[in-house]
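Got a structure here, written out as structure tokens. Questions coming.
Here the complex is missing one protein chain, while the rest keep their positions.
Showing chain A:
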Amino acid sequence: MFRGFFVKTIGFVGYTIQYGCIAHCAFEYIGEFVSCSGPSMEPTITNHDVVFSERVSRNLCRIQKGDIVIAKSPFDPKMNICKRVIGLEGDKVCNSGPSDVFKTHTYVPRGHVWLEGDNLRNSTDSRSYGPVPYALIRGRVCLKLWPPQSFGVLAESPNDGRIL
């Protein structure tokens, strides 16, 4: 009687470990669900939206200009930021504020990306803290899942001319 119970418990633990490993690999190498907060990506992504961010592009170094990415914050690795990639390494980007009379430009250094939120007026991004190392990127946002009325692929950048 105990033997049967013992065998069943071992079986259950085995299944749990197997499915745990598969789930871990899925979240680590395929993608994860992210709940976004804050106004910096409006109108593309609003507060409390849930998106799916895939890890494959980032592992293969295939992130492109115009992609929305989830990255670790350069100032607090436990926080994540959600921004759009405006420039890749070697690109020329505009780093002057909207109140500046003359536009200034800078080049994105090797191994870094330039991130900006879609809501330019209410976003702290590379315009304040500079280019972000590529290795801090966690994944590329490819699908919006919630709210259901805006389910689907995300829109292009509403800001004309930021991507040079």
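What we mean here is this: a residue touches a chain if its C-beta (ideal position, glycine included) is under 8 Å from a C-beta of that chain, and two chains touch if they have at least 3 such contacts; residues count from 1.
Heads up, the rule we're going with is that contacts and distances are computed from a predicted model.
S.K.: One chain of this complex is not shown here; going by its UniProt record, which of these names is it: "Mitochondrial inner membrane protease subunit 2", "Protein transport protein Sec31A", "Two-component response regulator" or "WD repeat domain 54"?
M.R.: Options "Mitochondrial inner membrane protease subunit 2", "Protein transport protein Sec31A", "Two-component response regulator" or "WD repeat domain 54" considered; the missing chain's recorded name is "Mitochondrial inner membrane protease subunit 2".
S.K.: Which residue among A:14, A:43 or A:111 touches the omitted chain?
M.R.: Considering the complete complex, A:111 is the one touching the chain left out.
S.K.: Counting contacts across the full complex, list the positions on chain A that touch the omitted chain.
M.R.: Interface with the chain not displayed, on the chain A side: 61, 72-78, 109-112, 133-136.
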